[in-house]
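On to chain A.
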Amino acid sequence: MTTLLAASTTVWLDQIVTGITRGGWIFLVAAGLTLVFGVLHVLNFAHGSLYLVGAYVGAALGPAFGGSLGAFLLILLIAPFAAAAVGGAIEVGLLRPTYRRPLLYQFLLMFGVVYVINGAVEAIWGVETRQLSAPHALTAPVHIGAVTIARYNLFTLAVGIVAAALVLLLLHRSAFGRDVRAVAQDPEMAALLGVRVGRVRTLVYVLGAWLAGLAGVITAGQSAFTTTDGVTTVILAFVVVIVGGMGSIWGAIVASLIIGVADAVGAIAIPDLSVAIVYLVMAVVLLVRPWGLLGRPVHA
Partner candidate 1 sequence: MSRRLSPALVLPVVVLVLALLAPNALNVTQVLLLAQAFIYAAFALSLFLLLADGGIVSFGHAAFLAAGAYGVAVATTKWNIPIGLAFLLAPVICAVLAAIIGWLSVRLTALYFAMLTLAFGQFVYSVIARVGYFGGESGLTGIPSGIVGIDPDRFYYAGLVVLAVVFVVIHLVRRAPFGLALRATRENATRADFAGLSVPRVRLAAFILSGALGGLAGALLAVTNGTVSPDLGFWTQSGTVLVMILIGGMTSMWGPIIGAIALTYGQKYIAEATPEYWQMVLGAALIGLVLFLPGGVAGGVEAAYRRLAPKPHRRAPTGEPVAER
Partner candidate 2 sequence: MLSAEGLAKSFGESRVVDDVALTVQAGTIVAVIGPNGAGKTTLLNLLSGFLRADAGSIGFDGRAITAMPSYRRCRAGLGRTFQQPSFFPALTPLENVQVPLLTMARKHRRMLGRARTALVGEAREILAEVGLGEAGDEPASALSYGDQRRLEIGIALGTRPRVLLLDEPMAGMSAAERRALSELMRDLRAGQGLTLVFTEHDMDVVFSLADVVHVLHQGRRLASGTPAEIRADPEVRRVYLGQEAA
């Protein structure tokens, strides 16, 4: 605590800005999960594994595509489709036959998927850490006034903002989005009105998987990763989804920013407990307002 108090304003500012950019990354991680939960009402514990698929495929494509900025952006766009494909297989093959089953069985099913995907990526690419090299254009630091930010973090924030905007546009300005919101609110009514609920669910899961894959690829460009990152990241996503509200994109945005800043500030103020505090926040939200900041009460 004394370090924080003694620190100058620059350090504070630095941390807050870092926190905001980190919030962008966290949003990318959580967006897919909140969508899936809001529409399918499934606790998608396999979300972290879909994230991994994006990361591993992205890292694999890196050497093949070369190191230019254009190639990098291309990989960012392509790799998530691998995750989307896996997601589609999961939804159609595993979730559809079981979506009326109790909570416990859905969890165990997704747990099995985690094992399968972990095993698959390790079998294909080995157990050592992997990484995707980002082009120099994205790695030089940037100075805004007195604050220094890693350019890649800004890039991630930008991607996060673009992704948020696109998803919100999709949800609120397209016919598909209208169907999605209908299914999220009342699947039976939506079916009666002619919405093809099964197809909507599959597409939403695929979209969620794509977003997870995107988050994975972006992370791959920043740091080395292993399969462990899958199981740790999914929990972070859950925290965001709970705090922000299950199914609410705006909620995920708000929660990501809060958690990003809290984590960054906490990292220098109370480094030992910063992560623990995040879980406490999740617990408090569940006790006080279980449907999250911007969510709606869920009838499971």
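What we mean here is this: contacts are C-beta pairs under 8 Å (C-beta built on N, C-alpha and C of every residue); 3 or more make two chains touch, one makes a residue touch a chain; residues count from 1.
On how the list was made: all candidates are chains of the complex that A comes from, given by their letters.
Owing to the predicted nature of the structure, the values given are computational and were not obtained by experimental measurement.
A.B. asks: Once the contact definition is applied, which of 1 or 2 turns out to touch chain A in the complex?
C.D. replies: 1
A.B. asks: Looking at the complex, which residues from chain A come into contact with candidate 1?
C.D. replies: 43, 45, 94, 97-98, 101-105, 107-109, 111-120, 122-123, 231, 235, 238-239, 242, 271-273, 275-276, 278-280, 282-283, 286-287, 290, 298, 300
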